[in-house]
Structures are given as C-alpha cells and as structure tokens.
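Take this structure, written in structure tokens, and hold onto it; I'll ask about it next.
Of the protein chains in this complex, one is absent; all others appear in place.
Here is chain A:
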Amino acid sequence: MASALARPLITVYSEKNEKTGTSLHLPVVFKAPIRPDVVSFVHHQMSKNRRQPYAVNKDAGHQTSAESWGTGRAVARIPRVRGGGTHRSGQGAFGNMCRGGRMFAPTKTWRRWHRRINVNQRRFALVSSIAASGVPALVMSKGHMVHDIPELPLVVSDKVQSFNKTKQAVIFLRRIKAWTDVQKVYRSRRLRAGKGKMRNRRRVQRRGPLIIYGEDQGLKLAFRNIPGVDVCSVKKLSLLKLAPGGHVGRFIIWTESAFRALDAIYGTWSSPSSEKKDYNLPTPKMTNTDLSRLLKAEEIRKVLRTPHKRPVRAVRKQNPLRNVRAMLKLNPYAAVLKRKAILTIQKKHLDKQEFLAKKTGVPLQKTKQQVRYEQLIQKRKEAIQKSKAAKPKTAKKAKKAPAAK
C-alpha cells in the first residue's frame, strides 16, 4: 500500500485527448483534508453575500389615524378607522391580524444581509473542495458524468487557453469525453418550481464541468456559451464555483499552467504558500484514515488489552448467616466449627445412650456406622503407635477426617 501522502504523477492530455509526454506531480492541495462540514458552512455564509435587501414599505399599514374605541361598545378593542361614509370606517387597523394592517415585524432593509467569514476558514473550505475534486467517487456521487474521462484530476495542455471559438471548445469537450456531462445539463433544463418563475429566476439547469485556466487567451469567450460550463482563473478560485450547492466534488478540467500554479498558491506542508501571506495547508487530523485497516494492524493490537469476551455480571448477594456456601466463602473455618458442633452433639447423644444402657442393663445396639467408626478409631490408634514406634524422631500426626456418619 502506498503511503497515504504519496503524490502520484498526473499525465497532461492534449486537447485531442492524447497523452502528451509531460506528467506533473499531484499538487499537495489534493491531499488536504476533505471537510464537507466546513465547506457547507462557508458556502452557506458566502452565498448570503450576494443578496439584495428586501423590505416592506415602512408606512405600510400605518397610513390611517385609527384609534381604539375602548371598552363598552361590544366590539373588540383593536384600533378602528375614524370617520364615516365609507366601508373603511370602523374597520380594524394597525394590527397584524387586521385586514389592511401592517404585518408582524415589518421587514427592514437594515437586516444583516452579509456575513463575514474568517479568511482561514474560507481558504480551508476552498482547499477541501479542490481536494474533493480529485476523488473520482466524490465527483461521480455529485452526479457528474465522468465515467469516460481518461484521468482524474483532468489536466489538459495550455492550448485550450487559446481557444476563441465555441466550436473548438465543443470539439475539445467531446474529445476528452466531458461532453456527456454537458448533455446532462441540456437534459436538465426546466422551469423552476414556485414563484421564482416570475421573479426573473425562471429557468434552472444543472452545473457542468468547471474549467480552471492559468491565463485567459480567449478561453472564456470560447466556453461561455456552452450551458453548464463555468470558467475560472486559478488565482481567483471561488468556493461558490468549486462546491456549488455546498456539496463537494465538482468536475474540474485544469489547464497545465493552472495545475502547476497550485503548489505555489496553496503551498505544501513543508513550504508555505508563496502567493498568500502566511498561509499553509491545513494539517489533517489523521494521516492514515483507513479505519478498518488500522484496527487490524499489529502495532495497535499489541498495545491494547485483551478483549473481555465474557462480561462480568452483577452477582446477587447471598446472606452468609443463612447460606452455608456464602459463609464458607467468607470464613472457611466456619466449616470446622460447624462440624465440631455437630460432632459434639452426636457424641453427647451417644454418651447418653450408653449411660442409659448401662443403667438399665440393656445392651446397646450399635448401628453399623458406630461399629465401623469404633473400628476405624482403633485402627488409627494402632497406626499412630506404630508409626511412632518406627520413627520416634519425626512424629507425624495422622490427620484424618472422621468417617462420615
């Protein structure tokens, strides 16, 4: 995988769609971060700057000398027109709810129509939209018919700049297969929906390719009559042309000189711009944006802790005074105590029985278990004595749990 910031070579195409020998390094602008949110915001603000003020007449609705009749006349208290002899007399006036009254909050010309945008933001948006124009997917998603062009970004020889006939321009667009985009513009011509029709905005059409030139030697004249095609100088790039509608990804055709000039105008990260004072391209937040690849990468996986595949769930508290196992968890010695208690009870019981048996003279019937128990005890004693006799020094105490009763 090529490094994220590698700069491929772009071949320059002649005006007849043949590869000329020249190939240029991709200007670093095309590697700038693409931020559709910034572009959208800046575009939104910029588009407000071309507005013309509108307002209602300041006297509208107030050109009467109406006065409220007050209470007691069985009518609403809205100011009413004075006088008589005409329909108008006695009608409500002044209110926004009245017929012929002024509107609520009459619009004023001193509304803040224009917006200022920080220079850096403007430049950021511009740079983002240039970068986006170099991504074929984004240009296609915007709707431009670019599936037949030889390369994106499309750079054409400077001969195009000296076109002065529209015919030449059309032939050129046909040759580099940009004509389908223009045809799409033709097909999209329609009347606007809504009142704009009667406000001098009657017809609407799509946007076609944008041609960015280094020097105008007639190019503007050649291309201006082709519907949808816009023409722009590198030195005066406008966001409204590069990201029409606030969406990134316009289809741009660069001339060679324009393409070469980009590095100087916007700078590379290592060298600031020479045309713009104190400007350098925005640094991206992530240099490698392939998230799925990153998450599978060894370097990252190594540093992470192992995933918890089995989640630890909350355990219900058991009362140790009522639940034996809970008690044992807390105090294992409790088992011993309990056992001891049980055994002492049993012993006492047994002793009592023996005593009674003695007293009454009735021989006690021993259960199998008791018999076995006695035998076991006997055996142990003998075993202990034996071991003691065998090894007097190391006296091991046989610790055997009593037989189950």
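Everything that follows uses one rule, which is that a contact is a pair of C-beta atoms (placed from the backbone, for glycine too) under 8 Å apart; a residue touches a chain by one contact, two chains touch by 3 or more; residues count from 1.
Operating definition for what follows: contacts and distances are computed from a predicted model.
Missing chain, UniProt protein name: "Protein MAK16 homolog", from among "Potassium channel domain-containing protein", "GDP-L-fucose synthase", "Protein MAK16 homolog" or "Nuclear RNA export factor 1a".
Checked against the full complex, the candidates A:Leu24, A:Ile117 or A:Ala131 give a single residue touching the omitted chain, namely A:Ala131. Listed residues A:Met140, A:Ile171, A:Leu221 or A:Leu350: the one in touch with the omitted chain is A:Met140.
Only one residue in the set A:Val12, A:Ile34, A:Ala66 or A:Leu126 touches the chain that does not appear here, and it is A:Ile34. By the touch criterion stated above, the residues of chain A touching the omitted chain are 1-2, 4-6, 8, 31-34, 36, 40, 131-132, 135-138, 140-143, 146-152, 177, 245, 247-248, 284, 287-293.
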